[in-house]
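Would you mind keeping the following structure in view while I ask a few things?
Here the complex is missing a single protein chain, while all its other protein chains stay put.
Each chain gets a letter, A, B and C, in the order it is written, and its residues are counted from 1.
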Amino acid sequence: MALTESQQQEIAAARATEARTLRPSVPALEAMLFQATPVLDNGFVRVIDYMGDDAAVVQAARVSYGRGTKAVSEDRGLIRYLMRHRHSTPFEMCEIKYHVKLPIFVARQWIRHRTANVNEYSARYSILDREFYIPAPEQLAAQSASNRQGRGNVLQGAEAAHVLDLLREDATRNYDHYVEMLNEDEAGQPVDPGRQGLARELARMNLTLNAYTQWYWKTDLHNLFHFLSLRADAHAQYEIRVYAEAMLESVEAWVPHCAEAFRDFRLGAVTLSAGMMAVVKQMLAGAQPQQKGSGLSPREWRELMAVLERPLGRDA
Amino acid sequence: MALTESQQQEIAAARATEARTLRPSVPALEAMLFQATPVLDNGFVRVIDYMGDDAAVVQAARVSYGRGTKAVSEDRGLIRYLMRHRHSTPFEMCEIKYHVKLPIFVARQWIRHRTANVNEYSARYSILDREFYIPAPEQLAAQSASNRQGRGNVLQGAEAAHVLDLLREDATRNYDHYVEMLNEDEAGQPVDPGRQGLARELARMNLTLNAYTQWYWKTDLHNLFHFLSLRADAHAQYEIRVYAEAMLESVEAWVPHCAEAFRDFRLGAVTLSAGMMAVVKQMLAGAQPQQKGSGLSPREWRELMAVLERPLGRDA
Amino acid sequence: MALTESQQQEIAAARATEARTLRPSVPALEAMLFQATPVLDNGFVRVIDYMGDDAAVVQAARVSYGRGTKAVSEDRGLIRYLMRHRHSTPFEMCEIKYHVKLPIFVARQWIRHRTANVNEYSARYSILDREFYIPAPEQLAAQSASNRQGRGNVLQGAEAAHVLDLLREDATRNYDHYVEMLNEDEAGQPVDPGRQGLARELARMNLTLNAYTQWYWKTDLHNLFHFLSLRADAHAQYEIRVYAEAMLESVEAWVPHCAEAFRDFRLGAVTLSAGMMAVVKQMLAGAQPQQKGSGLSPREWRELMAVLERPLGRDA
Partner (left out) sequence: MALTESQQQEIAAARATEARTLRPSVPALEAMLFQATPVLDNGFVRVIDYMGDDAAVVQAARVSYGRGTKAVSEDRGLIRYLMRHRHSTPFEMCEIKYHVKLPIFVARQWIRHRTANVNEYSARYSILDREFYIPAPEQLAAQSASNRQGRGNVLQGAEAAHVLDLLREDATRNYDHYVEMLNEDEAGQPVDPGRQGLARELARMNLTLNAYTQWYWKTDLHNLFHFLSLRADAHAQYEIRVYAEAMLESVEAWVPHCAEAFRDFRLGAVTLSAGMMAVVKQMLAGAQPQQKGSGLSPREWRELMAVLERPLGRDA
């Protein structure tokens, strides 16, 4: 992460300005506010603003007039009940806004989550920074042999070195050519007065997908949990998962009861089909069901045994 | 509006609890926070929470690191530019949450605005209050003769009195029967131990559409402006317009520059088709175009002349 | 259900007009098209239009150029995989449009599903039919003693008869007064020339929540499955569940592989938290875990034992 001095000063100035408010306020999140948590080599996540807290979820579920005098333990129980039974609307009553710096190929996955508000830095209007993502050596993974959408072993030796060289050289060269085509200095004046300079909206097409962009991204807690359930999951691509994990930390500071319920009933939960449940019940009754005759496909059987941490059985 | 004493105490308690925050804070809206603005005979609107301010719109449009040091006048100019050119995403960066008490037939119009978060008081789970909307005499309008979707003259004399009697008696009787069918006292015990009591989710169907419900309703500033452009408009039904007007006042306290731009470029604006603009240009050039030959239908012509406050012309 | 003769003729005329199309077409759904399936006493569901079929889901998942030549069995396997792993976007590629007649209190639950397109019959503009929902005697349930949001035993004898009388009389009287206040005959002329008649947008507030309304409702298959997972579920109120069940039948005619996968992996599926899975694994290993020490709350323990169809254990 490379915040310039002036950016750091802007953040410090924002943190120095305190106000009094009647709104629900969360000291643990206030302590993080505006500060950039580094993610990947040049990215970050920072919380810019938030609305609501654990009690606001309870208050909305009850459509109550005040902040309530019920015990905190009762609030926790209600939140867990709401999460377990997939009541989504009370969680929509909390809102959070992030400023994120991220590689473009990560932004392209992220933006598929449509229920959010986004303002992205415009490369049509402005010039992007000279920053691109180069994986750390331990993240330079081969294609998975078993999963068309996953990673296998980490590349080693000459192959790893060559890949890193290619990624770095290509991103750098393309950025340099981007700047050359623009032909603009910092004041917007031509570097070479003999050239007109290509329009920004065209020159940007020469950038690589590991170039960094940034955006303001705002969503409600329910939709954030949906995002996190997909992106903080082990099947998510590493480069977006690290953002999700950094955001989950801010959620734990912000709404600890909701975050706990989310971990228990969503992130760590398992969904079993009716057919899978039938097999589990047979096992609990002492039978030894096999894939054949179970009604499950071999693939479903393997998924179930993996979840139960059981051997695959004779015929699978 | 009929807040009970305990509801008023809950609101007073919420207003007594101040915190320190680093978030953008708006004193003029803090002064209103939690307090109920009466609307219609038994309804209200109160602001429960908010996120962002005028500067947050600018900050998001610039994807900037801090709150910025630009002049306020520059912020106002940018906000007006964004509004005029229908840039919607920066306005999505502000969020507001209301608690509203409103008649069910108003709620049914309101809920058609889908881009919002809602938690409604559940008549499946709880028992509704004994409150219904009875129009004030000056709102008791006849059907419009010219507009199938509008109001005409105010009813007078015996007809007005009879309508008010019918509305009041039917709502009251139906509510009384609702309670009778429920057969529950405040502690949830049967009033008449010889009866079981009808399920709440069924008994509610006996209520009239002027019974009051309530909800928490949360939306972003862009979608709120869309709601207000339709519902604070002269064509909106009076009973929802008064809610929109009460909300517009809170928006003016909250984000004065945005609210001003909204009034100028949305609420008071007029959209003219290409054909209408052609007529305006002919008029400005000194010609006297008539409906025939203008390319506008008689209805479009009438709408244009009304907007220009011009007579309809010879042939229209 | 009470379709008038002219409505039946309109439906027959629509069914008589056949066209040739290159679009995916589903004979089993064509056979149902436009025809009203009765629901409740006066309601119905009819399919008005549809887009896509099982193969369209596969085609979108593969972003392919043609309809594909892969085996049907392979399509089924891919659809099941997509459903099991919660890939939602391919299911969004199918769309269906319904015309529904339903009681207003059911419409108020239904409309909470926001990701759909709706055109409702306007009681601001038109006059509603003289139809209201009166529950069949076997649906006249008491409030559940254990579940604040559910039904208990069916009311019997005098209580049942009294409730039915109240519902019928109140709905009828309120409708009659609605018509009286409107003072309009079928041609829009005053019935009593001495009165002006109340505006339609006001008179409607006298109607009861069991009056029937109707709408066109259109959604994609993913969001329809979400609706059905909540509303065809045993916890849904009976009066909306019967609509969901009628719609599920049309889905089975339309996209049989998707519908089968939905039944297996969504409707009949169970989600277990990490803590619940730990208990299941202990049981499978031959241990006899009890609620105390399980990390589950008594309520979570009861829910798990119910799902596993096991006794609650010593201490629960």
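Convention: a contact is a pair of C-beta atoms (placed from the backbone, for glycine too) under 8 Å apart; a residue touches a chain by one contact, two chains touch by 3 or more.
None of the values given here were measured: they were computed from a predicted structure.
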Chain not shown, its touching partners among those shown: A, B, C
Sole residue of C:56, C:111, C:205 or C:258 that reaches the chain not shown, by the stated touch rule: C:56
Absent-chain contact - pick from A:27, A:137, A:152 or A:298: A:152
Contact partner of the left-out chain, one of A:23, A:99 or A:200: A:200
Absent-chain interface as seen on subunit C, which is shown: 3, 7, 9-11, 13-15, 17-25, 30, 33-34, 49-52, 56, 59-61, 63-68, 89-90, 92-93, 95, 97, 99, 117-121, 214-216, 218, 220
Where the unshown chain meets subunit A, residue by residue: 103-105, 107-108, 111-112, 114-115, 118, 122, 124-125, 133, 135, 139-144, 148-153, 155, 159, 163, 166-167, 170-171, 173-174, 177, 180-182, 184, 195-202, 204-210, 237
Where the missing chain touches subunit B, by residue: 77, 80-81, 84, 89, 112, 263-265, 268-275, 277, 280-281, 283-284, 297, 299-300, 303, 307-310
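What we mean here is this: only the chains that are shown with their structure count from here on.
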Chain centre separation in whole Å, for subunit B relative to subunit A (CA means): 35
Touching two or more other chains - residue numbers and ranges from subunit C: 112
